[in-house]
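Every protein chain except one is present and positioned as in the full complex.
Residue numbering begins at 1 within each chain, and the chains themselves are lettered A, B and C in the order written.
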């Protein structure tokens, strides 16, 4: 089978012929028909993610059809449409046992620590990592596996702070923010949404996705947020950027007992101390999501509450896709269709 | 001023001239322009609510305009549109102090223990019981003060059991169910809704209000619910009826770790024991709602997420309205406009 | 190896020679040195638990030493002291995935659906069901696997209702209540404890285990509880009996927003309706506990916060132990030491 492999950091992936691994026990071979190209691939390629060992087939957002099952696999058969949950934890630690495999310290994440899905076939070590797709096509499910799941968990963790009449801010309407706005709209108990970005068309997009207000981050965003909230500040901020510009905005946007959820790694820091934020604010992050949460995201999409805007690319164009991703030239979600 | 007063149980209210009480300190006199006629008025009239002392001006869902304020009242002035929160607790007990005045054992509920709003003016003992209305007319806010607030709190208490892909059942699409369906639609994190009733036009109404499925309770409702949920059962039931027919339906509809929220008092009982319900189900009720929750309900309505269907009646028709209410001949919400 | 097997309901177990199963993959063979004899064994023997298929080796509370490990077992080696978590779920359903295997509808509970530990060796299908014991002897850990874990989860679920100054009632100081009193003492945030029983020496025992008050259930228990709580009622009841005498006591003991946790199956029912309990009380049960919760129970015991009172019996006396259990002649916890 063909696979796109990284041999050396900062070099293009090489598309080469690889023999698929044997399938036995509870293992499953999936024919990949959709592999979402995630911005964190760029961090792998640049060598910024330390545990990565080369050569490696990238691709951590994979969906497709069951090709072959091991002798101990129940419930799945050849031809089933499936998405692959990528947080393959140890199964034995406290976090795995409470269904938070993505927090396991030994997680072998597919496409990070184990060969991923930029390939014709993906070897999955247990059928338990698969979710059957009922209404969604694999190619549409692929972007949800990270870009949908990550903001879903983040939004869910902000819900205890929200109520009808409260306001939430989503900073950044890029890969994550695109879904964050929709998910906040779908699952919050009546909170209103402010979206902040510095690109005109993204602000326009945010309105279409359901934001109640859009604010240009190049202007006096903090003032506008205070005005909208009558001076009190908002009850939740999801900062999908995390830069030296956005984190101070988050800090000035919130009111008492609010939450700031940092998802972005753009190099900013928020200097925390007792008096740094209004009383009893919470500063935290969230990491990917659990298997059950992925099922919930897929359920939202199947109900039509999350829309995708997929652009398909053949496997051979993978390096070109990375190049366009670096330049911000991908509209919607880029999905490799090997 | 004119007021509709009950002098003897099971007799019509008498409309008579009453002198309004003096307004001093933090007190406020409200000119009532909307007083929602609630089914629990019938229970007062029939003598089924024990603490009631006659004569009494009924009416516990009141909104209108500030007419006069005491010398210590800040923030409110003549002409302000206001709704009156009706759970006037002691202010000192553990429940009052955590904002659950409606659970206070000493609650003097307006229209139950204190003269209510079927009158031209309502004397409110503290401005703290008032909520300013920004977008809603008092006549539209009136039905929300009980028929909206009660299911709001009930739905809110079921939310920890719900997630995208889960299913909730609302039994009864009458005065409470009308709002319960809309509120579940507005604030649940993506749960689907089954509405059950035994009246064709209510089932049709439930669909219009946002139910995903409607089920005729005269048929095999339990079977249909099991079919919809693939045998597992639902995660929440709100039984707005509480009859010998609906409570067993609730018990068979739920799955593991679900919640049954009983709001209706139609005389049924559910015999609870360790094996009566699927494992770790919760059986509970909820009572009215708090001031903050009322603000949340009004915010939902102001956002257009709860629709009312108000029919207006003059004060002199109050006994006629009760008569029609008894016969189920009120469509939408009957509001007295003194 | 020797094993005590049930061939026919209502007949004694037969102790016979059985070949241990082969150990491969992730499987482990445990040399049983402590198997707690649980009252639910009597329900299996009498045929009251429907899914049971005979013949069956009973025993669902097992601890001992690793004897042999399959080739894929990490972290465990021959001689390790271990306890066996008994809720062997499917691993794939929503409940298993959030760490509540004991709620899985396909659970094959050891000693119920699969051969248990009244035998010299126990075949465990995955090392993931084992917990390493650090400070506790297996024979002391055995009673905690059900009689400790079940009240632990139950008490934990009552904690949101409790606070310093609140009061909890534990009805029944038998096999479960013995641990419930100690656990409530250890993990509640300062709640006071009332223990109710109808046997003098159990009331005495409850005092020794940490109850603040003991009440004789043969007297006016409800009146005493009201007196202790100044008329308000308690915030939590754990009814380990569930009889026609105890459930009404639970219903009269509770105050507003309290919780009644039913653990016993002694045939009583509590007829629930909107007015059956004080406002916003919760009526529920809890089932066994999760693996993580079992680790928590073992941690409490290792810290000396739960004391056991173990009586040891050889495997050959198993039928005699059942006989004494039926007559209430076991003091403390009976553990088979095969």
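Annotations for the structure displayed:
Here is the rule we use: a residue touches a chain if its C-beta (ideal position, glycine included) is under 8 Å from a C-beta of that chain, and two chains touch if they have at least 3 such contacts.
Please read these numbers as outputs of a predicted model, since none were measured by experiment.
Touch with the chain that is not drawn comes from one residue among A:76, A:95 or A:322, which is A:95.
If you put the hidden chain back, the residue from A:119, A:234, A:263 or A:299 that touches it is A:263.
Across C:297, C:315 or C:334, the single residue that touches the chain missing here is C:297.
The hidden chain makes contact, of the residues C:2, C:108, C:226 or C:305, with C:305.
Remark: the residues of chain C touching the chain excluded from display are 156, 159, 163-165, 186-190, 192, 292, 295-297, 299-300, 303, 305. As for the chain not pictured, it touches chain A at residues 95, 103, 105, 242, 247, 256-257, 262-265, 267-277, 279-287.
Think of the hidden chain as still there; on chain B it touches residues 25, 75, 91-92, 94, 97-99, 127-128, 290-292, 295.
As a convention for this text, only the chains that are shown with their structure count from here on.
Between chain A and chain C the centroid-to-centroid distance comes to 41 Å (mean Cα coordinates, whole Å). Centroid to centroid, with C-alpha atoms defining each point, chain B and chain C lie 42 Å apart.
For chain B, the set of residues touching two or more other chains is empty.
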